[in-house]
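Here it is: the structure, laid out below.
Excluded from the complex is one protein chain; the other protein chains are retained at their positions.
In this document, chain identifiers A and B correspond to the written order of the chains, with residue numbering beginning at 1 in each.
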Amino acid sequence: MKHLLSTAGLAREDAITILDTAAQMATTQSREIKKLPTLRGRTVVNLFFEDSTRTRISFETAAKRLSADVINFSAKGSSVSKGESLKDTALTLQAMGADAVVCRHQASGAPHLLAHAGWLDSAVVNAGDGTHQHPTQALLDAYTMRRHLAGPPGSGPDDAAALGADLAGRRVAIVGDVLHSRVARSNVHLLHTLGAEVTLVAPPTLLPVGVESWPCEVSYHLDESLREGAPDAIMMLRVQRERMSGAGAGAFFPNPLEYTRKYGLDGRRLALLPEHAIVMHPGPMNRGLEISAEAADSPRAVIVEQVANGVAVRMAVLYLLLSGRDAPGAPDPSEGSVLA
Amino acid sequence: MSTTYLLRGVAPLGGDPADLLLRDGLIAEIGAAGSIDPAGRPGEDAATVVDGAGLVALPGLVDLHTHLREPGREDAETVRSGTRAAAAGGFTAVHAMANTTPVADTAGVVEQVWRLGRDAGWADVHPVGAVSVGLGGERLAELGAMADSAARVRVFSDDGRCVADPILMRRALEYVKAFDGVVAQHAQEPRLTEGAQMNEGVVSAEIGLTGWPAVAEEAIIARDVLLAEHVGSRLHVCHLSTARSVDIVRWAKSRGVDVTAEVTPHHLVLTDELARGYDPTFKVNPPLRTQADVDAVRDGLADGTIDIVATDHAPHTREDKDCEWPAAAFGMTGLETALSVVQATMVDTGRLTWSDVARVMSSAPARIARTDAGERPQGRPLEVGEPANVVLVDPAATRVVDGAAQVTASGNTPFRGRELPGRVVATFLRGAATVLDGVPVERPEGGVA
Partner (left out) sequence: MNPGAAVPSTPNVPGPSGRPETVVLGDADVARALTRIAHEIVERNKGAADVVLLGIPTRGVPLARRLAQRLASVVGSDHQALVGELDVTMYRDDLRRNPTRPVGATHLPPSGIDDKVVVLVDDVLFSGRTIRAALDAISDLGRPRAVQLAVLVDRGHRELPIRPDYVGKNLPTSAEERVSVRLAELDGTGDSVTIRGGGPR
């Protein structure tokens, strides 16, 4: 694994290695001394072309907990606004000796370009690109689900049962703006790879043409999906305010009230879920729109835990990308190497 | 005084080998292979002999859809570099699209482009006039003035933009009837394609680029053929790219609508799967579609629903392509690969004969643009007395495309690294060699008008 750009094509065993490594990272984070010397002397650049304080802080924390040097390159307020191209930015980072570049970009495919255009030798981690992918978000979601769903139903988080496990047979509903969601795309592929059965629930206007080729089910009706699908986990997607106005590409639904009525998770719908089901949201939430305060603050919500798990998952990804980078030749399988 | 050329043993339209004598800008003589004496009659200059064994002779190719970028973007292409690339690709005439800076929406700009073409000398340049002022889609440009100018514009297009306003389209279709013009529509419903980056479908859904739905093209073509029927005008559909666009044009022709249609070489072979690598070389408008669409446009070209192949040669500087996909410019070069792609997809597959190629790449485009008559007619048959616009092709040759090695000033060819059949060995513009031995002739004789 040289880069992490997408969950599509991530093999099951690699995904499980990342999750298992994240579990080990998580145990170190309950210690008094949280910092590990693992990536001492390595430089991780957070290259953010789009504001996302949460994601940047999560990656920054992960890198610092592994003793890497972190450089935050907020391209919005930097030379890019003066018209510097992605190529020149990449060449600059190359010259500065970045070992890993964590890239958030409003253009789908920008991290792919950084990884493959030949401008940069660093490992590239996609921290969210346009409406394409956000692989570490999907990994932290899968990690959270695995903790809660690996044991017998209703048994709560079970780290021992989770280790090495996948999500075979678990049912996950992903609800909301799938069309514009990199979180949904990343999750559909990863959860499918891990054996989960995914149902996307959205108004038809917020589903992409071509969704029929995705490895999941599609529903237009949330109530029906909750009653009949009995999901083990429900993930509410953020609805961007600009999707509601008639400007640009036009409104995707009549108004927020109707959206909430048909696709919002409230107390009544929460009661339709199985006892053991968990409620997830990638954040930041629009309380009262896609999720009510009652649902967001309920004991079944693991939304805050998702944030904590994000650090462990990103530590695992940085570790797995940056260790073994200078190893001579192909890894010898008899040595027990886990990632090629 | 131009050189006299004897093309010995070439196969006109892929038929039996023959000798063609090009003298004084005309095809002076056609005879059986080996029958014409290069020494000529007393008092005539001896002819330069071009050994044509194994070469197919076609009438000089005519491109109805070329972006020469001058004036405005001379860093991407100039009239000189673009026409030189055209000659290298076997073309003797190109129709230069109007989306320059300034826009070719007045007699002054079209005459400037026309004169630059005359000075360049590698191929005739026929400016296309803008339909609307500044391509703005609001007010008609001075179509009549452009028609009456020295450039004698007959093709009008806002290419790059669609004439979306139905009343403006109707007026344009009607207005150009006065001088036998044609409106060449870039069919793209603007509201359905806001922010569009690539074909909308399975690939766009997965890789997260905003979709350009096929229906945005088809809806405009359907509207326009109905409008053209209603007002009894001539309509040309630029670069159609979808299976249903072919169906609509086929239906319109069956009703007798005076519509013609073109397909680009890239839409004959490339699909949206190429977008998966986010390489903006494959970003083009209309976008690369699916394999089903590729199959349908080939069928349409084979059965005559699609009249012509036009390159939509769209050179771009490296900085306009060396960037994130959404930030990159639309377009790909095509002049130097068009004939090879047509050979690979249509001739070598048995769908078209070389005679058909002469039709779809020479006579039909010239006929649509009305450049088949007048002072310097193009797209004429290979017959004695016709202008000596001839291209010699070696269909047995193959080559690997190298963007940097091409004649065009820009390197954005989508065929980079691909092996293509066929090679243009020589191009003659009114008897003057613009390409010999596969290389453009410097300072072609036609350069001084």
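In this text, a residue touches a chain if its C-beta (ideal position, glycine included) is under 8 Å from a C-beta of that chain, and two chains touch if they have at least 3 such contacts.
Source: prediction; values computed, not measured.
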Worksheet item: If you put the missing chain back into the full complex, which of the shown chains would it touch?
Response: A
Discussion item. From the list A:7, A:21 or A:89, pick the residue that touches the absent chain.
Written reply: A:21
Response to the item:
Residue positions on chain A contacting the omitted chain are 17, 20-21, 24-25, 27-28, 31, 33, 35-38, 66, 316, 319-320, 322-328, 331-332, 335-339
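Note that in this section only the chains that are shown with their structure count from here on.
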Discussion item. For the complex, give me every residue of chain B touching chain A.
Written reply: 191, 194-195, 200-211, 213, 277-278, 319, 322-327
Discussion item. Can you tell me which positions in chain A touch chain B when the two form their complex?
Written reply: 8, 85-87, 105, 107-110, 112-113, 116-117, 129-133, 182, 185, 208-211, 213-214, 248-250
